[in-house]
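My questions will all concern the structure given below.
Omission of a single protein chain aside, the complex is shown with its protein chains in their original locations.
The block that comes next holds subunit A.
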């Protein structure tokens, strides 16, 4: 084994290494021995006698060895750098290796290292040039890019550069481009690099293809000519006999890695436009597909792997082009054969590749023919990752025609599925059931089955969604009530089922109450039999169901009041439960039937929006891996403020309002006059007025929050605040004088936030005019990477100017954090647009001609004066945009009504742009001066 016995001083260490391999040597002995060795090396380096190159190399090599055994090294860097300027290959090599493995980019050494590299690059010695290039390619630091990004392209395309140096230079440049693209300027060299695809030396072509692919991804125009060159190179390879390429033939397959790289390069571009090139490429792809059908030239797995590597890459290209139905179907048939291959690798890759074929309209049907094989894979594959691919493929091939079968198979697989993939399957089933539900009773059954089979893996998104859908579709409500009632009969049912059941019976229990088998009292007893086994949030939800029952079924009111009155409720140690019991009991006692009916009316339909389940799946799998054929159709809100929005993908996961948070909902009336006094609450009930605890220490407003605040004037959703730790996202909706704001707190770190306490603060001046209620406190612990949401209900009592401040305090690591931001609750949010004709507009305009009613502002444009953007902003502001009202078509006029609890205020506005001067004149007329003033301020800041 020991071919290269060298370095006599190594023996001790070598023995040690052997010992730790073979004898599992005692760790302490190893450390002792190594410390002794380190001390020895240190003394050699510090000694009076200058070390010769050989000894220096020997000790640097030892240090490296010790480092690779897993010990820290804090000296020897200087000696390693010295080795770089040696003229002996072995010394230089060890020096460069040390630098590559133990880079230390801070030190002054960088200058010395770069100097040595520069000398070696200029040495015209291919071995030294190679070492220098490999070092740059390994370290790839910005300093190195600054020093060499200009030089390396020259080395790469110079006529006299050796092939092996070209290979290294190409990949070295690729590394610098990846780490510092701004430092690698495109230039004359680019076209010459493209021509390396024609090089005689296939090693040079192999390296150059990687470089070109990376560059072409970012600069497709610049490298367009590479397409035809790549096609002709590929064509020469695939049509060559298996021995033509000599040492680039691998187990009878000609240049497999280069073929794969060329096929990947072609995936940076659409199908070639030139018919000749396109024809040649199609021939190549057909040849590759044909070869897959030929008998193998060798029984070795290396042969079939190399051949299939090229085949799979060719199929990727076919799918990428998605334009040749014939090739797509042939690809699908080929993959179909692999689905039953004895090699697990091939079955896995076929499933994976077919997943993308399923989303092409040309091959979707062909993929569907393999459904039985895929279902079988789900049942028989031993490797969980293969089963997972089978699930992915079933999901991808699902459409209306096979949804019942696929959903049924997934459900039955779920019974035995690996824990690691259960949650994902649950999400997939939930999405498919919703997406392809023709009959919503099937949907309800499916979700309840999900909860029965895998209740622990059914996340909140899933059961929120089923409730939303039932609330929004009155044709399924009766069925849902009946089904949950039956499901709850099971002696042991999952808590998630209790939640769904409680919620649905609370809303629609009346629909089945006519049946004596599910009379109100029976419904109540059934739910209450689960109560004591449930967690606090579920019990809280059930209490809300009970108060809803009081409204729905007056005959069970005394029974429910008895339950609420019991010590276990009224004196519950949990503050939330206790409060609900107190408040509901009181509500049921003092409120009249009418008030009860209003407060506890049915939930209004939820606004339709992207399924949060889909968002969750995307988040879990990464956006690119979730195929959604209807992605494009989804409505997208216009960002009226133009600029790029820093909202991360995760905000889309925030879209579903939590129905558990407030059963009473926004649609319900404001606190009933006879309702429970909010001041009695201990913090965290349904009707808690958080304004009462005015915070003592409040951070000054976070920097930049003014700007963010302004961006929300014309829109309701987005990121309000972000720093390194915390992200605050908003989603809000307003109707008349009421609003509901969902606040999402994202912990961007991997560490818990403790004592996480958001507080809403209104100044004394603001307080009488605007009411905000945080419906529920958030959990004081926010896990790393987690998001929590909070709902604020808002009521506008009368017009106002200031905005409430959201103050957040928490502990992160050992430090106390305090963040304050203005919540973008502005007067214009309570606008209702009013359409009116030109004549009406000007008549009202004249009626408001009193000088106190008009406020005007002339100001310079801060953004480009774009008509469409301006229109979008006025609509986003909340007023109607009235077309053909102003005689001058360049002007914009709008009208609307501000709703407050006490009054309604009609508002007219007119915006006159002056393109030449880049100015605007904005005029507001309302019946109240303060309102005109505030609206004018808010809107002026938007242009």
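FYI, a contact is a pair of C-beta atoms (placed from the backbone, for glycine too) under 8 Å apart; a residue touches a chain by one contact, two chains touch by 3 or more; residues count from 1.
Methods note: contacts and distances are computed from a predicted model.
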Choices "AP complex subunit sigma", "Myotubularin-related protein 9", "Beta-hexosaminidase" or "ATP synthase subunit b" - which one is the UniProt name of the chain not shown: "AP complex subunit sigma"
Among the options A:97, A:230 or A:393, which residue touches the chain absent from this view? A:97
Out of A:255, A:390 or A:403, point to the residue that touches the absent chain in the complete complex. A:255
Residue touching the undisplayed chain, where the options are A:223, A:348 or A:479: A:348
Among A:312, A:508 or A:584, which one touches the chain that has been omitted from the display? A:312
Out of A:210, A:459 or A:716, which is the one that touches the chain we can't see? A:210
Name, in rising order, the residues on subunit A that touch the hidden chain in the full complex. 1-4, 10, 14, 17-18, 20-21, 61, 64-65, 68, 70, 88-90, 93-94, 97, 100-101, 127, 134, 137-138, 140, 164, 167-168, 171-172, 174-175, 178, 202-203, 206-207, 210, 213-214, 246-248, 250, 255-258, 260-261, 264, 302, 305-306, 308-309, 312-313, 344-345, 348-349, 382-383, 385-386, 622, 648-650, 724, 746-751, 784-785
